[in-house]
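The complex is shown incomplete by one protein chain, all other protein chains being positioned as in the whole.
The letters A and B name the chains in turn, as written, and every chain counts its residues from 1.
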Amino acid sequence: MASATIERPKPERRWFGGRQGAQRRFVAAVLSPALAYMAVFLLLPVAWALLLAFFDFSPRRTGSPFLGLGLDNPFVGVEHFRRMFDFSSTAPLEVRQFHTALKVTLLFAFIVVPLNLAITLPLAAMIESVRGRWKVLYRTVFFLPVLTSAVSVAIIWGFVLHPQRGLLNGVISRVTGRFTATAWTTDPDLMFLGVPIALFAIIVAYLWQDIGYNLVIFIAALQAIPDSVKDAARVDGATAWQTFRYITLPLLKPTILLASVLTMISAFQVFDLFQVMTNGGPDDQTRALSLDIYESAFRYQRMGWAAAVSVVLFLLVFTISVVQSRFLRANWEY
Amino acid sequence: MATTIERRAEEAEARVAGREPRLPGERRHVLSRAALYTVLSILGVIAAVPFVWMILASFKSGSELRQIPPTFWPQDPTLDNYTTILNDPELPLALIYRNSLFVAVTVVVATLFTSSLLGYVFAKYEFRGRQPLFWFVLATMMIPAQVTMIPAYLILVQLGLLNNLWGLVLPAFVDAFGIFLMRQFMLSIPDDEISSARVDGASEWRIYRSIVLPQLKPALATLGMLTFMFHWNAYLWPLIVLTEQSKRTIPIIQTWYATQHTAQLNLVMAASVLMVIPVLIVFALSQRWVVRGLTMTGTK
Partner (left out) sequence: MKRPVMRWQAIGLTIVLFGSACTFGSQDSGGGGTAAPDEPVTLRLWTHRNKSFNTGLKDLAAEFKTANPNVTIELETFDYDSYIQTLQTALPAGTEADILQMFGTWTCSYADNLAPVPADVSTVEEAQATFFDAPIGGYICDDVLYGFPQEFNIEYGATLVNTTLAEAAGVDASAGWASWDEFKADAKAMTETRDDVITRAGYHFTAADGLVYTFFSLILQSGGQFLADDGTSFTIDTPEAREAFDLMMSMVDEGIIDPELFNDTANWVGDCYFEEACAMGLVGPWVVPEYATDFPEVADATSYVALPTLGDTPDFVADSGWGLTVSANSPAQNVAWEFIEFVTLDEENAAAWNAATGTLPAQRVNAEGAAQEELIAEYPHFEAWFPILQYGQYVGNLPDRDLLWYEIAYPHLLKALQGGESVDDALAAMESEANDTFR
């Protein structure tokens, strides 16, 4: 069924004929400004960031006329990247913070993405199997958090998790009958399976906010599966689970691939929740790469170093996306 | 058009539903249905609680919010929080709404235009380098914001566009995700109409405007809603670009306000509710299109 919609248009000879010139002009008129725009707004900054990564650049200092590089902002070669491999305990603070941030971001992404898919896929199937008005209601309820800005989400969850006045500790106190004031987001000793609880708090808030998005994508994909296919399976006596496992899931493969790659890419870049909910704390346990880069670049003005870290983030995102696509590759045709 | 699609979908559902009792294993089916609704409702409540709590908290007094243990339903509902923030001279809400609306609406209009046009070209025209170019557009999605934001900031400084809303708008004119979405959607539109319009002598622009664009409605609504939401809620880049209070957009003001009034969550919550309302409206208007829009794209 997928091939019916993704089929490539077959150019007919007649199409081109005398109109070929007009079409060519149209394509050129649309594409050239768009490509020029992308070159200026995307490729140029990427190239500049790459260049910055090889300089000890701070906008505070006076550099040469060319992009402010040189002079007091000297060329340092691969020094930034070399220092990233200094794993000794005497490494400079920003290097150790980078190591922490790398770990936090990887942990976050590799926990969030599978959890996200593990929640959204069954949930979408469940919602899709519900009728009419109910379906719309559930869909809306689960999509509401998506509409809420990450800042609101952070504030709301900050309150839910507040040690003395938070809802969570309130419920625990009531259930256990003992006043509990667990500092979920600020106690550095709270760990679960070696992962800081504060990081889990952000993961929960992020999942809460984010699942609605993949949910809609999966519901859309499920709706595109013709009822006749499922009906046929049901008539053949397949259970709901069997239908899901052997019919729905394989048909959803391209969507799962797309959703997992997009979720992964965005998980690596989450900034607002980290900044507003914990601002990296406690003890840098939630200092994500995005926050690390922002702090280095805009709070402490070490833009050269920050650019080098951002290049690492880029390489990471790129590599993981490619591996993911290979790993999950289905008949995904363009 | 939406209504017909919707009706057709509901009819289909009704048809399936009507046939259900005749299927084998009826009782087990009813039980599992009940379980399904229960599970969904429980999860729905969990998903809704923080959101509902935000709304409820905005009607509580400051002292009630500081109560230990906390309350869920307002004991003594009040509108004071809203009157306070609406009259706070430090919080020029009208101005900030205008800033956010300007950014979100401008970007939505620009993105819908560029995405539909480029999506159309990538879907319906044959030209040399189409495939690599499309892959290039897709690949740009992988460039993290953190990579471009440092040079982008330095460029803004040089252009004197710091503290200017155009600094948010200009870089958002072309959206790779939008192009992708539009192209996928476009693939499901048959070519016949386009070729017959050509035979009738319509210009390429005219075909785009009067044949392609009307058929894109669900996709345009979907992309429009997502883009609006994204820019309405955008945080990092506005945080860097907008340094003057009067130029800032809603999420930045929201954090600023929250840090100014950490001790008054009642006010912060009222502000949060006011800030989410426009997104809710846009969502309500486009909601029925979104799933259809996504269904017909190649995201399946």
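What we mean here is this: contacts are C-beta pairs under 8 Å (C-beta built on N, C-alpha and C of every residue); 3 or more make two chains touch, one makes a residue touch a chain.
None of these values were measured; they are calculated from a predicted model.
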Of B:A104, B:A172, B:M186 or B:V282, the residue that touches the missing chain is B:A172
Candidates A:P33, A:G77, A:P92 or A:G237 - the one touching the absent chain: A:P92
Which residue among A:F110, A:F179 or A:Y246 touches the omitted chain? A:F179
Among B:L43, B:A57 or B:M149, which one is in touch with the chain left out? B:M149
Over the whole complex, note the residues of subunit A touching the chain we left out. 40-42, 44-45, 48, 59-68, 71, 90, 92-93, 97, 150, 162-164, 178-181, 183, 185-189, 210, 213-214, 262-263, 265-266, 269, 278-279, 281-284, 298-301
Residues belonging to subunit B that touch the chain removed from view: 62, 66, 68, 90, 140-145, 148-149, 151-152, 154-162, 166-167, 170-172, 175-177, 226, 229-230, 233, 236-237, 240, 242-245, 256, 261-264
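In the analysis below, only the chains that are shown with their structure count from here on.
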Rounded to a whole Å, what is the gap between the Cα centroids of subunit A and subunit B? 16
Any idea which subunit A residues touch subunit B in the complex? 2, 5-7, 9, 11-12, 14-15, 19, 22-27, 30-31, 34-35, 37-38, 41-42, 44-46, 48-49, 52, 59, 67-68, 123, 126-127, 129-132, 134, 137-153, 155-157, 159-160, 164-167, 169-170, 173-174, 208, 216-217, 219-221, 223-225, 227, 231, 234-235, 237, 240, 251-252, 254-255, 258, 262, 265, 268-269, 271-272, 275-276, 289-290, 293-294, 297-298, 303, 306-307, 310-311, 313-314, 317-318, 321, 334
For the complex, give me every residue of subunit B touching subunit A. 9-10, 12-14, 16-17, 23-24, 32, 36-37, 39-40, 43-44, 47-48, 50-51, 53-54, 57, 65-70, 72, 114, 117-118, 121, 123-127, 131, 133-135, 137, 140-155, 157, 170-171, 173-174, 184, 187-188, 191, 195, 198, 203-205, 229, 232-233, 235-236, 240, 250-251, 254-255, 258, 265, 268-269, 272, 275-276, 279-280, 283, 287, 290-300
